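Heads up, one of the protein chains got dropped from this complex, but the rest are sitting where they should.
Let's turn to subunit A:
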């Protein structure tokens, strides 16, 4: 299983769609896609996870790094459409309180 990432620059934020599995093997791809946005440091990021079927703790680690990096510039991280299992990971780890999680397809 692989991971396909689409990134789109919108007015106030970057919109990303993850399709596939985010784990030890695909995490670096996600990391590379985020790097230019993080170094720009001017935009919020909205990530659509509705097509993400699996995420492990390495994937969570990238969300943690992104949260820390966005926090430095007071930018926000939005997560949209995560499956129940993935949302549970954000819930258990307490990361849910640091990001904006919504159920809808896009906001």
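Criterion: contacts are C-beta pairs under 8 Å (C-beta built on N, C-alpha and C of every residue); 3 or more make two chains touch, one makes a residue touch a chain; residues count from 1.
By definition in this document, contacts and distances are computed from a predicted model.
Per UniProt, the protein behind the absent chain is "Sigma-B regulation protein RsbU (Phosphoserine phosphatase)"; the candidates were "Sigma-B regulation protein RsbU (Phosphoserine phosphatase)", "Transglutaminase-like superfamily protein", "Isoquinoline 1-oxidoreductase, alpha subunit" or "ABC transporter permease". If you put the missing chain back, the residues of subunit A touching it would be 1, 23, 31, 56-58, 60-62, 64-65, 67-69, 85, 92-95, 97-98.
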